[in-house]
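Comments concern the structure below.
Every protein chain except one is present and positioned as in the full complex.
After this line comes chain A, so read on.
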Amino acid sequence: MEAAELRVGFVGAGRMAGGMARGLLRAGKVPAGSILASAPSDRNLDAWREIRPAVGPHHVVVSLAAGVTLQKLQRLLPAGTKVLRLMPNLPCVVQAGAMVFARGSGASDEDAALLRNLLTSCGLCEEVPESYIDIHTGLSGSGVAYVYLFAEALAEGAVKMGMPGALASRIAAQTLLGAAKVMLETGEHPAKLRGDVCTPGGTTIHALHQLEKGALRATVMSAVEAATQRARDVGED
């Protein structure tokens, strides 16, 4: 099925659905008339039960519900339904998202390819084993917040040294964007890229020493671990 003829429905019209819909529209992949969203409320599972009678063999159901496993979804929907479980992140709204999805037993290679094709308009989209989804939450779903925290801290450092806050904030964001772009475009190891910036005895290596003294690496690893573990715990409820 061509993406152009596709009709995309969102069950749930919260931030995540909104972000993805906006991403799809901006990318021009799907016309607005082909997107339908419904907003039941927070009763996720009830929503699935509600739509169950309407779900047919031609539907490709993509669940964004955090913590709800493919197993659970497949139980709630007609047998053999094509189900995929997706974990995006908020920057989908500016088409710079990071998304992973796992497919259920009823979903074929074509279904996976269709989803990937549709979603690359919103950013990076990769198929993964279901067990990676919680890790993705810890790394990138929540990860966006870690970046905001880091950006805020960078800007505050600049303000402390005498730069106005608004300017510092813009520069902090651009610095993160630029560094990420170099990493994605060159594919080089971040350790190597870091070394490239460090002239001997220069400003950067002095600053990095401070970061290492603060055990920043370990703290970030712990953050990813905590969010991942939380996702797993919530998933088991």
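Everything below uses one rule, namely that a residue touches a chain if its C-beta (ideal position, glycine included) is under 8 Å from a C-beta of that chain, and two chains touch if they have at least 3 such contacts; residues count from 1.
The rule is short, and it goes like this: contacts and distances are computed from a predicted model.
Student: Would you mind picking the UniProt name of the chain not drawn here, from "Pyrroline-5-carboxylate reductase", "creatine kinase", "A-type voltage-gated potassium channel KCND1" or "kynurenine--oxoglutarate transaminase"?
Tutor: "Pyrroline-5-carboxylate reductase"
Student: For the chain not shown, which residue from A:R7, A:R75 or A:H209 touches it across the whole complex?
Tutor: Checking the options A:R7, A:R75 or A:H209, the one contacting the hidden chain is A:H209.
Student: Taking the full complex into account, find the residue in A:V94, A:V197 or A:A218 that is in contact with the omitted chain.
Tutor: A:A218
Student: Under the stated touch rule, tell me which residues of chain A contact the chain that is not displayed.
Tutor: Answer for chain A: residues 189-192, 195, 209, 212-213, 215, 217-218, 221-222 touch the chain left out.
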